[in-house]
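And now, subunit A:
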Amino acid sequence: MKKLIIILIGLSTLCFSQKKISKSHPETNLTCKTCHSCEVPTRQDPCLNACPRASMVTVYQSAEQTKNVVTLGDISKKYEPVIFQHRIHAEMAEMSGGCATCHHYNTSGPIQPCKNCHLLNRKRDDISKPDLEAAYHRQCITCHREWSHQNSCVSCHALKNTTQTASQLKAAQTLETKTHPKLVEPKKLVFETNDKDGRLVTFYHDEHINIFGAKCINCHQQQNCSMCHDKDKVSSINSPEGMPVKIQKSKSEHHKPCFACHQNDDCSLCHQQKIAGPFNHEIRTGWALNRFHEKLSCTKCHGTTYKFVKLDNNCVSCHKDWKVGSFNHQITGLKLDENHVEVDCADCHANKDFSKTPVCTNCHDDKSFPKDRPGKLVSSVQTKTMKSVK
Partner candidate 1 sequence: MAKQNRRDFLKTAAVAGTAISGLSIKPAKAAPKNILSEDRMGVLVDTTVCIGCRNCEWACKNAHNMPTQPQDKYSDRSVFKEMRRPDENAFTVVNEYPNPQNSEIPTDVKVQCMHCDHPACVSACIVGAFSKHESGAVTWDTTRCIGCRYCMVACPFQVPAFQFDKALNPQIKKCDFCYERTKVGKLPACVEICPVEALTYGSRIDLIRIARDRIRRNPEKYVNHIFGEFEVGGTSWLYLANQDFSKLQFPKLGEKPAPGVSESIQHGIFAYFVPPVSLYALLGGLMWITKRKNESEE
Partner candidate 2 sequence: MELFTRPTAINKKYFTPGVIILILLALNGLGWLAARFIFGIGAVTNLSNQYPWGIWIGIDVAAGVALAAGGFTTAALGHVMHREYYHDVVRPALLTAMLGYTFVAIGVFIDIGRWYYIWHPLIMWNGSSALFEVGICVMIYLTVLYIEFLPTVCERFIGHMNLKGGLKFLNRPVEKLLILLNRGLSKTMFIFIIAGVVLSTLHQSSLGTLMIIAGPKMHPLWQTPILPLLFLLSAISVGFPMVIFESLIAARSFGLKPEMRVLSRLGTMVAPILGVYLAFKLGDMFIRETFVYLTSFNLQSVMFVIELLFGVIIPLRMFLSKAVLNSPLWLFIASSLVVFGVFLNRLNNFVIAYNPPYKFATYIPSIGEISITVGFISLLVLAYRFIVMNFPVISQPDKKYSPATKFAIRGSEE
C-alpha cells in the first residue's frame, strides 16, 4: 500500500513537472538533445548544455516588428536610465549579424530580458557570464568605440538631475520615429593602393551581388557601423563614383574579404594601373560566352555556391548527354540533313572540340566546311530547345 502511494505520487509529480516544463518551453522544432545532455531532464537536474547557440533555430523577426524604445534602468546609480532606441539599432543589426548580435541564442522564442542571465551584482558565484552592467556595456561600447574612437559615457548616459537629462530625453524622442535609411549599394569602387605594379583596384560591387551571387555577409562579416559612421575617416561610399579612396587598414585586413574567393588568383587580377572595366568572361577566362551561354546564370555551370569552380573548355565536360540522337543539332542554327543525322559527333568535330571548324575530309575528299554544309541553315533558336539541352 505504501509503495503504491509513493509510486502514484511519483508519477503525478513527474507528469505535472513535465507538463509545466513543456509549457515554458518555446514552441520550436528543437530536439531535447540540443539543450539537454541527459535523457530525462528534471527540474532538479536540468543538465543543460553550456551554450547551444549554433544548433538553435533562430526565428526571424524584422526590425520593424520589434520594440521601438527600451528603457534600461536596473543599475542606474550615477546616471539616469538609458533610453535605448531598440528599433533603429535592430535595423543596424540587420545589416550585419541580425538579432543574435545582441540576443545570443535567445532569438528563438520570447525574448528574455538580459538580467535573467546577467546578474546585477559583480560579486557573485557564477562568474562565467559578465554581470548586467558589463553585458550592456560590452554590447554598446564595442560598436560605439569603433566609430567614435573613445569611451564617452555621455553618448548613452545622462547624469542624474542635470539640464543634460532633459536634452537627452528630447533627443531620444526624436529618434523614436527615426529609421535607418536603406543602404545604397555602390556600383563600382576604386581603391588606391601602395602596390607599385597595380596601384588601382576596381571593385564592381553590383557584379559581385547580381552576377556572382554573393550575399552581403560573405564579405561584410566584420563590418559594422564604423564603415559608414566613422568620425575620422571618409568612407568610400561617400566619395564620388570612381574616385580613389584611401582607407587605413592592415594588408591582411584589406585582402581578407577578397581572399575568401580570390586566394589563388594572381595579384594583377585586381591590382591594375588603370581603372578596370566590368566583368568580361572572355577577358577573365579566355573563353568568350556565346549567345547560348551568355544567358545562363553563373551558377548553372560553375556550381551552386558563389565560390565558382573553374571549368575546362571541353563541351562534354558539362554537356555529358551530347550524343547522337539526343542532341538537337538544329539549335546551333544548322539542321543536319538525313545523311548526317546519324553520324557520330566526333566524325566531323575532331576530338569533340566543338569550338573548331568541323572537318569533312574524314569521309569526303572533295568537300569542306563552310563551303559545303551537312544540312540546312535555320534562323531562330527557341528557348524551349535550350531547355532540352540540359
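In this text, a residue touches a chain if its C-beta (ideal position, glycine included) is under 8 Å from a C-beta of that chain, and two chains touch if they have at least 3 such contacts; residues count from 1.
Here is how the candidates were picked: all candidates are chains of the complex that A comes from, given by their letters.
Because the structure is predicted, anything quoted here is derived from the model rather than measured.
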item: Selected partner (touches subunit A in the complex), from 1 or 2; value: 1
item: Candidate 1-facing residues of subunit A, complex; value: 50-51, 122-123, 127-128, 130-131, 133-134, 137-138, 141-142, 145-147, 149-152, 222, 224, 226, 230, 248-250, 252-253
